[in-house]
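Only one protein chain is missing; all other protein chains are in place.
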Amino acid sequence: MTAAEAARKVATNPVRVLGRSTLAAVRMVGAVGVFAVRGVAAALTPPWFLSQLWRQFVAIGFFSLPVVGLTAIFTGAALALNIFTGGGRFNAEQVMPQIVALGITRELGPVLASLMLAGRVSAAIAAEIGAMRATEQIDAMRTLSTDPFRYLVGPRLLASVLMMPLLAAVADTIGVAGGWLVATRVLDFSPSIYIRNTLDFLQLWDIGSGLIKAAVFGFIVALMGCYHGYNASGGARGVGRATTHAVVSSAILIFASDYLLTTLFTHAS
Amino acid sequence: MGVVVLALAAGFLTYSLSVGGVHSKRGEYEISAKFGEAGSLSPGAAVSVAGVKVGTVSQITLEPKTFLAVAKLSIDPTVKLPTDSTAKITSDGILGGAHVSIAPGAAMDDLKPGGQIENTQGAVDLFGLIGSVIRPQGGGSDAAAAPAAPAASAPAASY
């Protein structure tokens, strides 16, 4: 066989391919880890760029409210209908408010709010920082004696970790409201009894565990956006790739950590 | 837009807390009542007099020696109840939520905080009643009704 054929045979050897992908994956985990440590250090130590932090609070927190609200109300309503149906099979329809509240505060509120933000915020961060990378703005910032980690990454990480639990709390409230609306308008529940049953049943840890999850997811969303944007290469296509990678990796990490945290919290309570 | 969402959330939250009102300490006083059967009564259920809500059930516990269900009732401070009032566990409809209905007595003295309603009537086991009508003790009913009775009482048992 020719030299080219031999080279191709070597390159596509399954063991080599496996080895190379594994090494690439490990390298990526390491790179993300290093990036995360630098970002957290920048977020937690002075000097801080408070105006940038405030802008991120507004961008990540306030402007995500409509999306979170819409997600929550429809999810809460649909969930109520489904749990009612399921409860009906045990003649336990009356327990629907409690189950719906539990499902929303522990799981759906934080997870769905975070997924919507993974799409919205992670993509926006990756695109913005990626575009800055592509137009040499990040290099320019360094030459202006300003650490891009302190100016760009830190504020986004901090804002996301702080805003996400607040958004989850809003999602919890509106989600329960959605269930309540369906229950009282369509399923003939008594408005006040629905709410009383919900409030009595919910434990602080149901809500609290959901908010802790939200904080973790917030970190993931901002980290993936910043990491992929910061390392974008190759002009406009690179920015597009960075955006996609940010959203997908955020979503996957949210699901994975959700399972881990849920297991942890179930054993803890 | 974000302001709208925040307003809606805040609105619903305020509404919930006012309706729920279980843990708001607005000077309510507590009395208790012991029942032979609590049924599906749960904390947060309403306490009413003549159909008007005057308080809420704050706690239901089991008294270990007598095996009676002790319900703590949180009553509006402006409502005074005579010492010989009767407390009954009833429900809005066949499948409605259980609550406590108090029929006031005629005594001169009123119940003080920490007092106890002596006359009580526990929750009625509706399905048990239906079952005992359909299949009175000792048999004599037709075969079709007999399977219906155990089926009717089975969901009640699962509560």
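Per-chain numbering from 1; labels A and B assigned in written order.
By definition in this document, a residue touches a chain if its C-beta (ideal position, glycine included) is under 8 Å from a C-beta of that chain, and two chains touch if they have at least 3 such contacts.
Throughout what follows, contacts and distances are computed from a predicted model.
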| item | value |
| --- | --- |
| Missing subunit (named according to UniProt) among the choices "Acyl carrier protein", "ABC transporter ATP-binding protein", "cytochrome-c oxidase" or "Rod shape-determining protein MreD" | "ABC transporter ATP-binding protein" |
| Contact list for the unshown chain, restricted to visible chains | A |
| Option from A:Thr135, A:Gln203, A:Thr244 or A:Thr266 whose C-beta touches the chain left out | A:Thr135 |
| Where the unshown chain meets subunit A, residue by residue | 49, 128, 131-132, 135-137, 139-147, 151 |
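In this text, only the chains that are shown with their structure count from here on.
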| item | value |
| --- | --- |
| Where subunit A and subunit B are represented by their mean Cα positions, the distance between them in whole Å | 43 |
| Parts of subunit A lying in touch with subunit B, wherever the complex brings them together | 62-66, 68-69, 90-91, 94, 170, 173-174, 176-177, 180, 190-193, 195-200 |
| Subunit B residues touching subunit A - in the complex, by the definition given at the top | 1-2, 4-6, 8-9, 12-13, 15-17, 19-20, 22, 40, 42-46, 56, 92, 95-97, 155, 158 |
